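A protein chain is absent from this complex, but the other protein chains hold their places.
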Amino acid sequence: MPSQEVFSWLRTRFFPHIWCPGCGHGIIMHSLLRALVALDKKKSQTVIASGIGCSSRMAGYIDACTVHTTHGRSLAFATGIKLAKPELTVVDVMGDGDCTAIGGNHFIHACRRNIDITAVVMNNNIYGMTGGQASPTTPIGSIASTTPFGAIDPSFDICKLAEGAGASYVARATVANPKQAEQFIMKGIQNKGFSVVEIVTHCHTTFGRKNKRRTPIDNIN
Amino acid sequence: MSEIAFWQGNEAIAYGALAAECRFFGGYPITPSSEIAEILAEELPKRNGRFIQMEDEIAGIAAAIGGSIAGMKSLTATSGPGFSLKQENLGFAYMAEIPLVVVDVMRGGPSTGLPTKAAQQDVMQARWGTHGDHGTICYAPASVQECYEVTIRAFNAAERYRQPVLIMSDEIIGHMREKVVINEIDPSKLVTRKRPTDIPEKFVPYRPDPKDDLPCMASFGDGYTWHITGLTHNDWGFPTNDAQEIDKKMKRLMRKIDRFRDDIVEYETAFTEDAEVLVLAYGSVARSSLRAVHEARNRGIRAGFFRPVTLWPFPDKEVERLARKMKTIIVPELNCGQMVLEVERAVHGKAKVEPLNLVNGELFKPEDILKVIEEVA
Partner (left out) sequence: MAKKFDVQVNNAWCKGCSLCVHICPKKVLELDEVRGKSVVARPDECIGCRQCENICPDMAITVKEKGEEKDV
């Protein structure tokens, strides 16, 4: 089923990609591409926006209209693009820090506006690219490089946040079930309104190492 | 055929933007620039344009950049604190080479400062506000008429050079009402970004055209797939760590302005032929300065007047040429001395440079400037 169609959406010259071995972001990218292929989207009519962090690199690997913006601001850029050209399919790929910390304001307001954009939030509970600092979704008690004695602040529930702020499609999947993630992203893109698909993933390199989830498969399990 | 209007500076900027075929505004309310947003909220929908009030200043400029990426001429307007917030994404637009016009109606600072009073304290921020090197195009209008005209030229420059262009107005110009003569726009005088002519597979988004050294730009949805990033990138728009490619990109960013400097630079002079004392002023201060120069002439003092319309690039060659004949150059500014540094650089000791600074929220009275002219004459 996938292969050829999915591969045609990749900028294969940049592969193998930058993500660590076993990183969930690649699984999510594959799910997203399968969803786009299944929906018969055209590359030149599809916008993939991203912010900063590991998650943001996804935009560079996908052969479409891709924009790798500033940290947390991708939804604001995406809003401008969608507003100017409503006929485009706009998907915003974000990390948890991108979405709920520095971009928290943009996130809740995109939900409130219910603009027809699909946000794929890759929640790995950590700032991976900068070396494993705590994010707003780091669970209480977890060890991160900036919470050496365990995180003391409560974490965000991204789905509840999105729902409360007014998003019209909210779903949560995990990288352990890539097929379900694909289905949810598909439904999100089909929904005419702001859709949030939180995909729980892992960063075994920086989070798992300190929290007894060292290998990729530990995290999937 | 021309029409007559009685506008505020802010109104003139809004209508100037519409005349330049701006069709996207993203912004956030802030005194003293909000009228620009208010007018565009009413006028853009009538022209199939888009207006959006975003959740903050950062998102305002981000949405405007998004609008530009999707092919619309875009504007955002703000004032001091908002200009500070916009610096991050302004840098993105410089790096990604996205045409955009940003208006800063300057008020007193730092921080919240003086929201309803005039200042010129952001002129260096206009040059160096965002981190990293880049060329800057920045206009400082001194009348309502000029607000209208300069806005059209700012859009032309943004589209031509594929980069953000700044308009540094101030509270006095922004809220002052004056007669404006609206001449019919010749559509051929409006610049629209160069579009790629290559087939999508051959489109190289940052490769400069050998003819004018400037790259063309496709819009999202035009049939081209390409990548835009704030990372330093190669001609294809993809991030690079290659020293040669980085060097090439950065040099081209600077060269865009250096090379076309003479096309961009604008200034106005009065009584400079025989002048010994030159008053160099911009924005609202230029108005009191010109009045003071007239008065000095009446009193027999050989005073001259120079007004940079573009603060950046600064008309340094022109100032240097004049400086050779001058004894003293007075630089009145509503700040503690910012553009005077640039004047000193340009003059390079050929004349005495006398700063005159006012930061109490008031405007210079012509007498204040006249007094200094008489002192140095």
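For clarity, chains are labelled A and B in written order, and residue numbers in each chain start from 1.
Throughout what follows, a contact is a pair of C-beta atoms (placed from the backbone, for glycine too) under 8 Å apart; a residue touches a chain by one contact, two chains touch by 3 or more.
It should be emphasised that the depicted structure is a prediction, and the values quoted were computed from it without experimental measurement.
Trainee: Would you mind listing the shown chains in contact with the chain that isn't displayed?
Mentor: A
Trainee: Check the options A:V6, A:A38 or A:C159 and report the residue that touches the missing chain.
Mentor: A:V6
Trainee: Which subunit A residues would touch the chain omitted from the figure, given the whole complex?
Mentor: Missing-chain contacts on subunit A: residues 1-4, 6-7, 10, 15-17, 19-27, 29-31, 34, 175, 178-179, 182, 215-217, 220.
Everything below uses one rule, namely that only the chains that are shown with their structure count from here on.
Trainee: Rounded to the nearest whole Å, what is the centre-to-centre distance of subunit A and subunit B, using the mean of the C-alpha atoms as each centre?
Mentor: 37
Trainee: What part of subunit B is in contact with subunit A in the complex they form?
Mentor: 24, 26, 50, 52, 54-56, 58-60, 62-72, 74, 88-89, 92, 200, 219-231, 238-239
Trainee: Considering only the defined contacts, which subunit A positions touch subunit B in the complex?
Mentor: Per the touch definition, subunit A meets subunit B at residues 11, 14, 43-45, 47, 59-60, 63-70, 73, 76-85, 87-88, 105-106, 108-109.
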